[in-house]
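Below is the structure I would like to discuss, written out as structure tokens.
Every protein chain of the complex appears in place save one, which is left out.
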Amino acid sequence: MNYHTPSTFEDAARLAGAAGGVTRFLAGGTDVLVQMRAGMVLPDDLIDLKKIPGVHDIVQGADGGWRIGIAVPGAALGAHAALVADWPGVVEGMELVGSTQVQGRATLAGNLCNGSPAADSVPGLVAAGATVEITGPDGTRSAPVEEIPAGPGKTTLAPGELISAILLPPRGKAGGDAYLRFIPRTEMDIAVAGCAVNLRLEGDTIAEARVALGAVAPRIALAPDCAAAIIGTTLDEAALAALDAAARAACSPIDDKRGTVAFRTEVAGVLARRAAAIAYSRAKGE
Amino acid sequence: MSKIHVTTTVNGDEVEFLADPRESLLDCLRDHLGLTGSKEGCGTGDCGACSVTLDGTLVCSCLVLGVEAEGRQVATIEGMAEGNELHPLQRKFLEHAALQCGFCTPGILVAAKALLEKTPDPTETEVRYWLAGNLCRCTGYDKIIRAVLDAAAEMRQEAA
Amino acid sequence: MVTVNLWSSLSRFTGGETAVEVEADTVAGVLDGLKAAYPGLAPILDTGVSVVIDGEMATGRHASVAGATEVFLMQRMKGG
Partner (left out) sequence: MAKDELGETLHLVGTRPLRPDGLDKVTGRARYGADVSMPGMLWGAVVRSPHAHARIVKIDASKAEALPGVKAVVTRADFPEGLTGENWNLQENTMAGERALYDGHAVAAVAATSALRAQEAARLIEVEYEVLPHVIDVDDAIRPDAPVIREGAADATVPEGSPPNVARYIEFGHGDTEAGFAAADLVRERSYKTEATHQGYIEPHACLGQLGADGKGEMWVCTQGQWYIRQMCSSVLGLEAAQLRVTPSEIGGGFGGKTTIFMEPLSLALSRKAGGRPVKIVMTRSEVLRATGPTASASMDVKIGMTKDGMITAAHAEFRMQGGAFPGAPVDMALYCAFAPYKLPAAQHIGYDVLANRPKCAAYRAPGSPMGAFAVESLIDEMCRELGLDALEVRLKNAVKEGDRASYGPTFGSIGLVETLEAAKSHPNLAAPLGPNQGRGIASGFWFNHSGETSVSLAISEDGTVQVSVGTPDIGGSRASIALMTAETVGIPYEDVRVNVVETGALGVNEPTHGSRATFASGKAAVVAARQAIAEMCRRAAAEWGIDPEAVEWANGAAQPAGPNAGKFPPMGIEEIAAKMGSTGGPISGHHESVPEGAGASFGCHVVDVEVDPETGRTTVLRYLVVQDAGRAIHPSYVEGQFQGGAAQGIGWALNEAYIYGEDGRLQNAVFLDYRVPVASDLPMIDTQIVEVPNPGHPFGVRGVGETGITPPLPAIANAIEAAAGVRMRSLPMSPPKVLAAIRAAREG
């Protein structure tokens, strides 16, 4: 295996484009190293992105939006008070990935590119309306986060393309987000179901909302019917019930070692209600 | 398959080794540097027995490549005591009988030290969640949690 | 004579009896006596069984059963 440490994303894309065999990018490495160790993936070329300037930075733009480097680990997100204040749901999603030790390494970009339908950080990003900057052999482009997953273990990135930054929109006023997942233990498991809710209030009424569901379909995706169920409401009992029903209706899960179809579906509704309540109270500044 | 020369600092000492780029930092510590205090319990980041700090950040050394240690600061269980002076956590683990087989102990001590450096006065719940990635199969965690809380109390008193 | 209590599925080999009498002073004598009287028991006894004498697990073939009020045959025991 060849180990590369390019100093620009362009070089990284060139290396990946030129490589003939199995290629993997290394950011946090918490998925890639596990796959290598298990013999599931035996890369011919491993491209370590952590030497590229800026990949460890969290920067707020003039418009209030955020640019998060692709090697920023979960622990660093959690330690960034201003980012946590703006996007607590995004940060708590990332902070649920693995242990304290994994938090020292695992990244948003890695969690996204691993392509898992159960990735804990992705629903929060999708609900937040985050985008990614993609560098490829033909330059850079950007895309909404929800366009990256292509089914279990797959992404829509073309050969030689890689994510070069995660971009969060400006939070704005009276907004709040939250992410909840269900796992059998209190820590260390992969989500059996997950839900992120991002909303903006006008007075007590929800003016805008985005809801994303995880681990209940082949891809993490927006659930527009969930958003519709709560927009224009004050998140009263009827709205919560409608949200619960919409979340269940949006599920197309599988039975596997982590959960059943019936369980995932029912719990997705529960999580949607609970996450919406948290997002709502955050939006009210409570 | 060519090996890569790595220069790094482990427990304050500059060391060099030749690493196959596929080898984890844990492999390199154990097999190239003879530092076998860090253990491999799973190789997947699920058990924490290989916990070390890398530039002060707590990580699983099985999830770091050896070649990534180039120019970094690594701290392992072997550097926790100062000569014969045990770290308060080490002493409290002995006093509280917080170990049975002792295999998870190095990783838990390294992780707990990282916690107390960040949070000198943790609650029981904070200790439990911080250590959730350190599996112990012998103790049921009870005496481990008590030892960490007691060490924290002692360290706060010393600092005061 | 010692009365030896067998587990009941061994009664297939003892003509339906779950308690049988053998002439023996020791555990070895019990086992050998059982095999002589009921050859069908031999493969089972040879695989290893525990003999419990008055509530105590016998620790060897030479343990005495003389004067014992109660002798039980059980499957061989170990532990984790």
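Things to note:
As written, the chains take the letters A, B and C, and residue 1 is the first residue of each chain.
Keep this in mind: contacts are C-beta pairs under 8 Å (C-beta built on N, C-alpha and C of every residue); 3 or more make two chains touch, one makes a residue touch a chain.
From a predicted model like this one, the values you see are computed outputs, not experimental measurements.
Although it is not drawn, the missing chain touches A, B, C when the whole complex is taken into account. Checked against the full complex, the candidates A:Glu10, A:Glu187 or A:Glu208 give a single residue touching the omitted chain, namely A:Glu187. When the whole complex is considered, the residue among A:Gly20, A:Gly39 or A:Gly203 that touches the unshown chain is A:Gly39. Touching residues on chain B toward the chain that is not drawn are 20, 22-23, 27, 30-31, 35-44, 46-47, 49, 76-78, 80-81, 86, 90, 93-97, 99-106, 109, 124-125, 127-129, 131-146. Touching residues on chain A toward the chain that is not drawn are 37-39, 182, 184-190, 192, 256-260, 262-263, 266-267, 270.
Where chain C meets the chain that is not shown, the touching residues are 5, 7-10, 12, 40, 43-44, 47, 52, 54-57, 59-60, 70, 72, 74-75, 77-80.
Definition applied: only the chains that are shown with their structure count from here on.
Centroids built from CA atoms put chain C at 55 Å from chain B. Distance between chain centres (mean CA atoms), chain A to chain B: 29 Å. With centres defined as mean CA coordinates, chain C is found 67 Å away from chain A. Of all residues in chain B, only 1, 4, 21-22, 24, 43-46, 48, 51, 54, 57-60, 62-65, 67-68, 111, 114-115, 129-134 touch chain A in the complex they form. By the touch criterion stated above, chain A contacts chain B in their complex at residues 1-3, 26, 28-30, 33-34, 36-38, 46, 48, 50, 73, 75, 98-102, 104-105, 186-188.
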